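The complex appears here minus one protein chain, its other protein chains still in place.
And then chain A:
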Amino acid sequence: MTANQLSTHGLDLRYGDRLIVGGLDLVLPGGAVTAVVGPNACGKSTLLRGLTRLLAPAAGTVALDGADIHRMPARALALRMGLLPQQPVTPDAITVEALVRLGRYPHQRLLSPWSSADHQAVEEALRRTGTAPLRDQPVDQLSGGQRQRAWIALALAQDTDLLLLDEPTTFLDLRHQLDVLDLVAALHSEAGRTVVMVLHDLGQAARYADHLVVLKDGQLAAAGAPADVLDAELVKSVFDVDCRVIPDPETGTPLVVPKSSAQRHPAVTA
């Protein structure tokens, strides 16, 4: 049994008249970390919106373990799938702990009090993301990296088996990018979460993902284990970049090294 498996069948996603993702058939394996990569405007983020019901498909279906997510009650879906959007809105003067507590929304009813399960989930989320010492600080006064961890903590407090992250490393420096990705890796290995994330850096995607989905112009260019799909030919056809793909000296995963530019290093190119 593969639980927490997202799949799309003949998925069309449109903004108005513009077709962004067309006829996509995709299986995102449960229990794995999947990275969605592709050039700008290839439909990565749009696909993530379609997978999380933020965007209704113009045609086709999105299914979670076989059940159409667009036919599930909003709360039922929120108990199974959490999302960190690309640019979430931080309410004025909200503290880290208050923000993370909002992750318990789908677990609460109007007149039910804050339960010990709610408490434990929030404490666990703060601990895992290392934001417990920041719990009383206003979120809008945190650094970019701290803020991203606070938002991930919110998604963790939601306590879903499936976690979707839209470019979680954008605007972060290298140290904080690695912190976020290591956190994701730990969530997968220690807490058994299924993760789907949109990433820009191919090397990071290859290092941190079990499964790679490569999109181009809203179509599937390749999908599979990074070592199987990421090669020079794919990078050339999808990103229009000449490169060599070598084993990462640290991890052995594929590493994309662009060919040198004639303007910058004429000697090497010649």
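FYI, a contact is a pair of C-beta atoms (placed from the backbone, for glycine too) under 8 Å apart; a residue touches a chain by one contact, two chains touch by 3 or more; residues count from 1.
Methods note: contacts and distances are computed from a predicted model.
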item: Record-based protein name (UniProt) of the chain missing from this complex, from "Cytochrome c oxidase subunit 1", "Iron ABC transporter permease", "Putative DNA modification/repair radical SAM protein" or "NHL repeat-containing protein"; value: "Iron ABC transporter permease"
item: Candidate in contact with the missing chain, chosen from A:83, A:181 or A:198; value: A:83
item: Touch with the omitted chain, as defined above, among A:91, A:144, A:192 or A:266; value: A:91
item: Residue touching the undisplayed chain, where the options are A:34, A:131, A:158 or A:177; value: A:158
item: Interface with the undisplayed chain - residues on chain A; value: 49, 52-54, 74-79, 81-83, 85, 87-94, 98-99, 102-103, 105-106, 108, 110, 113-116, 118-119, 154, 158
